[in-house]
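Every protein chain but one is kept in place in this view of the complex.
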Amino acid sequence: MLYRENGQFKASYAADQQIFPILQDRVAIGALLAIAFIVLPLFGSEYLFRAILIPFLILALAALGLNILVGYCGQISLGTGAFMAVGAYGAYNFLVRIDGMPLIGAMLLGGLSATVIGVLFGIPSLRIKGLYLAMATLAAQFFTDWAFLRISWFTNNSSSGSVSVAGLNVFGLPIESPVAKYLFCLVVVCVFALMAKNLTRSAIGRQWMAIRDMDVAAAVIGIRPMYAKLSAFAVSSFIVGVAGALWAFIHLGAWEPAAFSIDRSFQLLFMVIIGGLGSIMGAFFGAAFIIVLPILLDQIPQWFGIPLSTATTSHLVHMIFGALIVFFLIVEPHGLAKLWSIGKQKLRLWPFPH
Amino acid sequence: MGFFLETLFGGLMAGMLYSLIALGFVLIYKASGVFNFAQGAMVLFAALAMARFAEWIPKWLGFDNLIVANLLAFVAAMALMIALAWAIERLCLSKLVNQEGITLLMATLGISYFLDGLGQTMFGNDIYSINVGMPKDPAMILENMFEGGLLLSKEDLIAAIIAAALVALLALFFQKTATGRALRAVADDHQAAQSIGIPLNRIWVIVWSVAGFAALVAGIIWGSKLGVQFSLSLVALKALPVVILGGLTSVPGAILGGLIIGVGEKLSEIYLGPFFGGGIEIWFAYVLALAFLLVRPQGLFGEKIIDRV
Partner (left out) sequence: MKLRPFALAMALATVGAATLSMPAAAQQANEQFFPLLVYRTGAYAPNGTPWANGKQDYVKYINATGGINGVKIAYEECETGYATDKGVECYERLKGKKATLIDPQATGITFALTDKAPVDKIPLITLGYGLAASQDGGVFKWNFPLMGSYWTAADALIQHLGKKEGGLDKLKGKKIALVYHDSPFGKEPIPLLQKRAQMHGFELVLLPVTAPGVEQKATWLQVRQQRPDYTLLWGWGVMNSTALKEAVATGYPREKLFGVWWSGAEPDVKDVGANAKGYSALALNPHGTESPLVKDILKKVHDAGQGSGPRDEVGSVLYMRGLLIQMFAVEAVRTAQAKFGQGKVMTGEQVRWGLENLNIDDKRIGELGLAGLIRPLKTSCTDHMGSTSVRVHSWDGSQWKMQPDWYEADKSVIDPMVREAADRYAAEKQIKRRDASDCNA
């Protein structure tokens, strides 16, 4: 009744090509951004920022990057953690080795380092596909795990191999308080989400999707597989690398390679699958789902006063997680984003479905 | 020279142990096109079941005999693995027929999470031991040829023999029995197989049970070697390059791949490792597999994939 596009006419190409062609959507997204930028910083608790919102935003960004590769270009990656690590350590080295390097500059350079490594490990994708390619990305995972542990140059010769950053600031504004950290992440994520959305709607995005749907056919109609695949690897690794730098700098503060282990790679893949392959929105849904679910499952038994041991709870989380993944794959393989669009379709017709 | 041979032996033995796990991957991929990421979790689950049943059954029945306890535990654990195979087929795979490979891979990742939780809830999360009487001390051979002799781990040798026997058994099963032929038919083309009356669902239960059996044997051998605890599920990650190198659909490929990876990573760790600061074997295995892939994208014995528009 309220959500209806009747009477909204598109009179120009610009209007037709908007990201949110429906007025109500624009209002909703505006309200969401207003809440995120104004209401939450005013009323959110420190726990909400540090334990939920900041990790959510950063992992959503990483999932977004991964989604470009997996969801849009159809190249599966099990090495996302590796590219996050390259971004984090790259940014760290640029920050500590070059005097006066601004935080944003270091992060972007970290992202570029991840791009280089991403393209390097993406080269096999020109020749091998599917599950075999997944192995190539796993090789990247194990290689970076090793490199950042063993090559002490990367960790600025820290004797323990753990590195940390302090006193971060952007344009002179300190990024220390949870709210500042949250807002910084939010701005970065918004910028990248907008960029990614536009990229996927452009010519290059359509090339990726053509490659994903059938690479031989795409090559026949004149798309260069090498260019399309490697550009997807490059863009994806760049975003993932920036997310890695954020994760290390903003969320953890001090880290070791284990923060970007293979578990992280799987976690991000889960986010993309549950959220929805080939959907920018899906990355956010997936990240929210995977971050909030374990916290919820931890807390629910407590409210009902069921004394569950810590170990049992944690095992239950594992089981429910596994079961939910299978459940989603069976019931809705396109993830939460698809459920969202189904919901919107229904809403358009509601309350008179015929 | 002596040390080189020792390393070579060590690598070959380790390779056979990887093959044992790789076999589980190949079996399932061959018959259902599923890349079963849960194989590692199945190894852990089977090993936990074996270790705990061997501890519990004598208590329940009130006897004290290691061999009988182990036998009964083996039977009980196998029954559990068959039940698991049935449940996986019923609740998960039968609902995902004709989905893309990546979806199925994700589903097995989900199963692996589920099994990790279930196994530890049912059987506990401490470290348990499986005692099947494997010798632990090393043997020295050729002592008159090399100074100090050549070290050979008896445990690894026995494990390698068991692995070889298991492979031979499975090869016979695939080649000689009616079920084995049906399995191969399903692997070739499951629609065609179905149309000539092969019951797909039953075949899948069988193949997951066989993979469960392979997981149980691998679990017992690895568990007796390392102790049964959570990290056992991680050895599957060591088996992945083996499968890739050997080709996803080839049993002999899993064996040969295992040997190449085993020898390759041990030699690299010992002779190249010192130049890189050590600890290189895990990624070296993957890079080795990757190098092979660039030359032969389908693996050593994999079937060639032909693209059609």
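A and B label the chains in the order they appear, each numbered from 1.
The definition used in the following text is that a residue touches a chain if its C-beta (ideal position, glycine included) is under 8 Å from a C-beta of that chain, and two chains touch if they have at least 3 such contacts.
On a predicted model such as this, the values are computed, not experimentally measured, just so you know.
Undergrad: Based on the whole complex, identify which of A:I151, A:V187 or A:A311 touches the chain you can't see.
TA: That would be A:A311, which touches the missing chain.
Undergrad: Which listed residue, B:Y29, B:F114, B:Y128 or B:F292, touches the chain dropped from view?
TA: Missing-chain contact among the listed residues: B:Y128.
Undergrad: Among B:S19, B:Q39, B:Q120 or B:T249, single out the residue that touches the unshown chain.
TA: Going through B:S19, B:Q39, B:Q120 or B:T249 one by one, B:Q120 is the residue touching the chain not shown.
Undergrad: Quick one: which of B:V68, B:L96 or B:L151 touches the chain that's been left out?
TA: B:L151
Undergrad: Looking beyond the chains shown, say which of A:F238, A:W255 or A:F284 touches the absent one.
TA: Of the listed residues, the one touching the omitted chain is A:W255.
Undergrad: For chain A, which positions touch the chain that isn't shown here?
TA: Residues touching the hidden chain, for chain A, are 45-48, 50-52, 55, 145-146, 149-150, 159-162, 164, 166-167, 176, 251-256, 258-259, 263, 288, 292-293, 295-296, 298-300, 302, 309-311, 313-315, 318, 331-332, 336, 339, 342-343, 346.
Undergrad: Which chain B residues would touch the chain omitted from the figure, given the whole complex?
TA: 3, 6-7, 10, 14, 120, 125-129, 136-138, 151, 153, 155-156, 225-227, 229-232, 234-235, 238, 265-266, 269-270, 273, 277-279, 281-282
What we mean here is this: only the chains that are shown with their structure count from here on.
Undergrad: Take the average of all CA coordinates in chain A, do the same for chain B, and state the distance between these two points in whole angstrom.
TA: Chain centres of chain A and chain B, defined by C-alpha means, are spaced 33 Å apart.
Undergrad: How about chain A: which of its residues touch chain B in the complex?
TA: By the definition above, chain A touches chain B via 76, 124, 127-132, 134-136, 138-139, 142-143, 145-146, 149-151, 214-217, 220, 262, 266, 269-270, 273, 311-312, 315-319, 321-326, 329-330, 333.
Undergrad: Could you please specify the touching residues of chain B with respect to chain A in the complex?
TA: 35, 91-92, 95-96, 99, 101-103, 105-107, 109-118, 120-121, 125, 237, 240-241, 244, 248, 276-280, 282-283, 286-287, 289-290, 293-294, 297-299, 305, 307-309
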